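Complex shown without one protein chain; remaining protein chains in place.
Let's look at chain A:
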Amino acid sequence: MVNGEALNMTHTDRIVAQDAPAAAGSKISAQDVNVWYGTAHAIKDVSVEIADKTVTAFIGPSGCGKSTFLRCLNRMNDTIDSAAVSGDIRIDGEDIYARDIDPVQLRAKVGMVFQKPNPFPKSIYDNVAYGPKIHGLARSKADLDEIVERSLRRAAIWDEVKDRLSAPGTGLSGGQQQRLCIARAVATAPEILLMDEPCSALDPIATSQVEELIDELRENYSVVIVTHSMQQAARVSQRTAFFHLGNLVEYADTPQIFTNPQDKRTESYITGRIG
């Protein structure tokens, strides 16, 4: 495909593989994904199967495309005008770029947590209750209360905030804010959680708490985490994908990547060599 064609493409013009079935055990199935930002080719023919109830880490140097690829998985790139996505991305076998898919509904199913904790300037309660409310997931106030409590418990922050649910979310510490954002993400009962460097603004204690949480979330969700910390990828993930210059270079079980990577570029990057 030449860039000229790509420039004119929108996300709905992408190549659709003919009814590709989801691979067994995989939650997300991506085939031949390409992303352009204007003329910049950010993701090059990436195909990957992401397993359910597993933490998958995306690692790679800045600008390698890992965050871009992550944002394809809940169509966050739709919000960037110059971005063009081609290829086939399916969740449970369903094409998420199909015309009848509502991106807002998709993002309730595929939650996202960002690098910098970004609670709404609202109370702790409202931060968590917002998603379930707009998606109509609660029939009553009691229902909503239950969802809020369950989400805050799931994000391992309930005990710290249960007595001040009406206090502003922005008044919490950085680590608490990030766990609040995780509670907000799980409140809409997603099946997949995308995390873009969720611990980079946190101290080591808060990082440990979030990592512990990620490990617990794995029981219910497929978690995909982008991280610059190699040690974090090694600690929390079961599968690791290494991106370099827009290519998916190596994708394997995490212990394999960190003891005996098969590609020289992976080795150079994870051992801190110029590569």
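To be clear about the criterion, contacts are C-beta pairs under 8 Å (C-beta built on N, C-alpha and C of every residue); 3 or more make two chains touch, one makes a residue touch a chain; residues count from 1.
Rule of thumb we're sticking to: contacts and distances are computed from a predicted model.
The chain not displayed here is annotated in its UniProt record as "Phosphate-specific transport system accessory protein PhoU", chosen from "ABC transporter permease YhcI", "ArsA-related P-loop ATPase", "Integral membrane protein" or "Phosphate-specific transport system accessory protein PhoU".
Touching the chain that is not shown, out of A:Ser62, A:Thr79, A:Ser140 or A:Gln231: A:Gln231 (per the contact rule at the top).
Not every partner is drawn; the one left out touches chain A at residues 230-231, 234, 258-264, 266-268, 270-275.
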